[in-house]
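Here the complex is missing a single protein chain, while all its other protein chains stay put.
Take a look at subunit A:
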């Protein structure tokens, strides 16, 4: 093959070998962390020369990505200066804020500390809780070798929220995590890591936000480990400004009889690509994925979701609802994979799209790969427009056009929001929807 001699593509100056060494100097980290970063950096250089996985990135407009325009900052904006849709909710048991991938602020209630929960920033915790994190950090969840973005993240991750909950401990109150970018050229490579030991129960609600309109960059990763019989509710509402670029590798693994309820909100960013994996590793494990996206203007959002059934009697249920306006584009590519051992699997995936304009474009591509023979897997995708008769019906009852649209869109989301049984997330999504429709503040 000719490509064996392909010349290496030069790394962007802000993320090349020199920049990497300078970045390492700013970090105080145990050797195993540095070692993993170096391996990931080598992967990164390799991946720069090979195309990104064709199927997954085919419809992602990567031409918008100019990595050299972004650099990791040594100091970030004041974490307290960020507002988020859920920020003011009073019911949280702890909060973490990460600003510009450089500064962080963490609070945890005494109650949760006493329960043995660990909650903080990855930058600190690799030093204080290295033994706890080493087995998990980019070993069995997100693989730095997967593609350019995973490797990039593996080499340069900047921090991020860590939550650890000991065996059989239930955290009654959800925890809040906010990731903020303060302006043009800022970047965040945060890593969210959640470890629930067997029988633990917790909720982590995360959101991303921008200050102003400056273009930022996020190259993130999320790793969720749900032990046997544990229950994790995790939500991430991506709500950057519409100039920001968002790339993320996200992976959840669920043990025997465990339950992961995962909500994904895609509201902001100019270009986003999220690779979301749910692995049902233990017998009886269940994964529920809820996706809500609302794109406007020229936003381009892309999701690649995979539900992997690796054990018998596992259930997965994925429902994405996407609303598109203006000239926006949304791509959803879903895959249910059933291993040979995973008999009596019940897999479901569905993506419904509602188009509010003729110029928007939605591509939904479900897929199945089934090795076992005793399974039930269903998938579906629908695309529709706001029906003129529905609109007229609403208006004939005195609802003005925008209000009628709002009702219809809210109704469209209702089914998935109904499954998101976490009130702050519901409320934040509803408020964001209103803003997107040009109502509210």
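In this section, contacts are C-beta pairs under 8 Å (C-beta built on N, C-alpha and C of every residue); 3 or more make two chains touch, one makes a residue touch a chain; residues count from 1.
One rule holds for everything that comes next: contacts and distances are computed from a predicted model.
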Undepicted complex member, UniProt protein name, chosen from "ABC transporter ATP-binding protein", "Vegetative protein 296", "Protein meaA" or "Anti-sigma F factor antagonist": "Vegetative protein 296"
From A:25, A:131, A:358 or A:389, residue that would touch the chain that is not displayed: A:389
Touching residue (missing chain; options A:33, A:230 or A:408): A:408
Hidden partner interface residues of subunit A, rising order: 387-390, 392-404, 406-408, 410-415, 434, 439-440
